[in-house]
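Working notes, structure below.
For subunit A:
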Amino acid sequence: MIILKYLLVIFLVTTAYLAISFKEELVSIIFLSIFSIILTTLYLIHNAPDVALAEAVIGAGLNTAIFMTVISQVREGKKSMFREDD
Partner candidate 1 sequence: MIITMAIILVILAMINSYRLIVGPTITDRLIAADTIIIFISLVILLIALYINIELLIDIVLAYAILLFVDVLIFAKYFEHKELYK
Partner candidate 2 sequence: MGIRLIIAYIFMGGAIFFAIVTTIGLIRFPDVYTRIHASAVVLTISAVMLSFGVAIYVWEFYLSIKIMFVGLIFLITNPLATHAIARASYRRKIACPEVRSVDDYSKYLGRDRE
Partner candidate 3 sequence: MRRKVFTFFITLAIWIVFSGRITDDVIFVGLIASFITTWLYSDLLFRSTNRRKNWAFYFKKFFYIILFIPVFFYEAFISALKVSKHVFEKKPSFSPGIVKVKTTLCNVTALTILANLITLTPGTLTVDFDMRERAFFIHWIDVTTAKEAEMRKQIIERFEGWLEVIFQ
């Protein structure tokens, strides 16, 4: 059990680092969902099933949907009204 916990912790740190260091937002969001499920597993190892269920449901269903919604709506146009002045 302790080896499993250490492996998952290493994976957690790696995933967090990759989530903030990738340039595309899309890959960052994929890494964020993997971060969330590893966190679920760690909550389960630490005997907190209610928190694990909440994290699983929110990390899998909700967070990805909201982030992808924002990415599909946000556009980086060239004709910004503030950039034209510079």
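How these were chosen: all candidates are chains of the complex that A comes from, given by their letters.
Observations, loosely collected:
The rule we apply is simple: a residue touches a chain if its C-beta (ideal position, glycine included) is under 8 Å from a C-beta of that chain, and two chains touch if they have at least 3 such contacts; residues count from 1.
It should be emphasised that the depicted structure is a prediction, and the values quoted were computed from it without experimental measurement.
Within this complex, subunit A is touched by candidate 1 out of 1, 2 or 3. Within the complex formed with candidate 1, the residues of subunit A that make contact are 1, 3-4, 7-8, 11, 14-15, 18, 26-27, 30-31, 33-34, 37-38, 40-41, 44-45, 47, 49, 52-53, 56-57, 60-61, 64-65, 68-69, 71-72.
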